[in-house]
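I have a structure here, written as structure tokens, and I will follow up with some questions on it.
A single protein chain has been removed from this complex, and every other one stays in its place.
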Amino acid sequence: MTSYKDYTIATLGSHSALQILKGAKDEGFRTIAVCEKGRSEPYTSYKVADEIIEIDKFSDFFTIEEELKKRNAILIPHGSFVSYIGSEKVKDISMMHYGTRGILQWESDRMKSKEWLVDSGLNVPKIFDTPEEIDRPAIVKFHGAKGGMGYFVANTPDEFYDRIREYPEEKDYVIQEYIVGVPVYTHYFYSPINDELEIMSFDKRYESNADSIGRISAKDQLDANIRTSYTIVGNMPIVVRESMLPDFFAMGRRVVEKSRGLEGVGPAGLFGPFCLEAIVDPNLKLFVFEISARIVAGTNPYVDGSPYTWLRYDVPMSTGRRVARELKEAVEQDRLKEVLG
Amino acid sequence: MTSYKDYTIATLGSHSALQILKGAKDEGFRTIAVCEKGRSEPYTSYKVADEIIEIDKFSDFFTIEEELKKRNAILIPHGSFVSYIGSEKVKDISMMHYGTRGILQWESDRMKSKEWLVDSGLNVPKIFDTPEEIDRPAIVKFHGAKGGMGYFVANTPDEFYDRIREYPEEKDYVIQEYIVGVPVYTHYFYSPINDELEIMSFDKRYESNADSIGRISAKDQLDANIRTSYTIVGNMPIVVRESMLPDFFAMGRRVVEKSRGLEGVGPAGLFGPFCLEAIVDPNLKLFVFEISARIVAGTNPYVDGSPYTWLRYDVPMSTGRRVARELKEAVEQDRLKEVLG
Partner (left out) sequence: MTSYKDYTIATLGSHSALQILKGAKDEGFRTIAVCEKGRSEPYTSYKVADEIIEIDKFSDFFTIEEELKKRNAILIPHGSFVSYIGSEKVKDISMMHYGTRGILQWESDRMKSKEWLVDSGLNVPKIFDTPEEIDRPAIVKFHGAKGGMGYFVANTPDEFYDRIREYPEEKDYVIQEYIVGVPVYTHYFYSPINDELEIMSFDKRYESNADSIGRISAKDQLDANIRTSYTIVGNMPIVVRESMLPDFFAMGRRVVEKSRGLEGVGPAGLFGPFCLEAIVDPNLKLFVFEISARIVAGTNPYVDGSPYTWLRYDVPMSTGRRVARELKEAVEQDRLKEVLG
């Protein structure tokens, strides 16, 4: 029988790699950061990687897959991984990797993920099938997770056609009702090893310029003709009204249950870290506008644990460390296969 | 003589119960969460309750008071407790409960609390006695702490009458000058056991839609006719300019001193956790618009201690844990009566 010490945790040096690698080290694993040339300084400075492997660009990942296999490495996918490798090519990975096979296809396709969320009984914003249907504020989002870059708001079909001209190369977008309310991102972890659903933490994104135009007076905004954009620059910690927690637990549970048997997903369904991205309106009604079926960067404020994980754990439990602990327990119980996609 | 281990800490499962129960456990107490049926998952998942007692709705609290007495439980009141039980019925509680008898009457009546704050030498926003007096931006707040739901802004008497029509059932409200500046909520703890006033932490609320309309461009706000609302969805951690701290300490001290001898309060006055809710304007002038005479949910980001408590304590000292420590010290010094209301 193998020991968890025989395995190495590897991930791409970006997104949430610092906490993934730190968490793995804290749980006793060896770690590898796969970095783009000249961009490894964070991983050396913060001392989270036992080894750095450099490649020219992340899309060259497959050129070093064999090297990783030799080190008995388990790959942890994250948002940048999906974005750089492509959700289709994720299927070609032949090394051990953590997470549900096929689920990334569901999260990256906005129509499929909407179907999944609706089938789970969640409340979602309206999707406009054509620009002509826009009869209220709508946000236009491009396919592929480029960190929100290029998203725009349109109030009418005319405004849509006016704005979309700036993006001649973008053919693949979704037009979503814009819900007025505060964003709340819930970070879940579902363990098939102990059949428990945890809420690790919450965040709100820090977006440019969305989170700064409010600092400009309405008059100056109008004078300068300022429009909103949604490029993710970072994340801010929040806690939520405690009376809403039971509902957040219920939502996560339903999404996990419905994931079982989704096309291409398999009976295990969704497990590990995932995130429901929601807007809470002034009547406390929740609108879930996105699901991420892997670790999100919104967990990064909680490298040393969150106001929620400190309730349950007596060590600093980041989501990255929770992943490592899951792998450790899986190895120890000889159930590693169950958590590899 | 009794040991603190003979007591149990109980609270309603909502608001700030997670940190209250976690703090109690960390100080060595047994804990009970009183939950609404089907809404206990946070308290089991986060492992903070040794026992869960379920009731249909929180207003049924009195049906289980005897059960709590049998367990030698001390009840910790919080914002949801006051809101669900009603500040008048709080007087009918016959079990041990932490905090000042009668003070909740003062905090829940906006005119009485204004009087208390003014008598303490604090600067408060103007109150308009009638809608006709509105001659500048004013915020209209309903009686009872429903988490900010329904509050609105009116700039003129006409606008007031226009908006109030949406709330035909609300007869009891206050019209408060709207101060332009940043909200700062100061979390105090005053201990009569060691006669010390501490500042535990600060937060700002996360309100829907107030904290998100700034993400919508002025043009789009005007097009969609967006108005502000103030429903509390959560809290965000902040620290304050260090040079302001002596003033925050002085404000808290004066409020404590003035509370002694308030009608129905008794000579002990206000003690335990309380909060001054203030706006800081661009000249650093402070306007205190509310006082909470019990633990506030704004302390929830600090389950593992705050940037302030870590200065003074060498363990993670949440406000919830501070309450438990106070009870423990009171029991050990045979002074428990002094901190039960």
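For clarity, chains are labelled A and B in written order, and residue numbers in each chain start from 1.
The criterion applied here is as follows: a contact is a pair of C-beta atoms (placed from the backbone, for glycine too) under 8 Å apart; a residue touches a chain by one contact, two chains touch by 3 or more.
This is a predicted model, so every value here is computed, not measured.
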item: Residue of A:94, A:194 or A:217 in touch with the missing chain, whole complex considered; value: A:217
item: Contact partner of the left-out chain, one of B:7, B:84 or B:308; value: B:308
item: Of A:18, A:122 or A:311, the one touching the omitted chain in the full complex; value: A:18
item: Among A:235, A:259, A:292 or A:319, residue touching the chain not depicted; value: A:235
item: Hidden partner chain, residues of subunit A it touches; value: 14-19, 22, 38-42, 45-48, 80, 147, 149, 206-209, 211-221, 223-224, 226, 229-237, 297, 300-304, 316
item: Residue numbers in subunit B that touch the chain omitted from display; value: 136-137, 153, 155, 180-184, 196-199, 202, 204, 207, 210-211, 213-215, 218-219, 221-222, 225-228, 236-246, 249-250, 279-284, 305, 307-308, 310-312
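Heads up, the rule we're going with is that only the chains that are shown with their structure count from here on.
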item: Subunit A and subunit B: spacing of chain centres that average the CA atoms, whole Å; value: 34
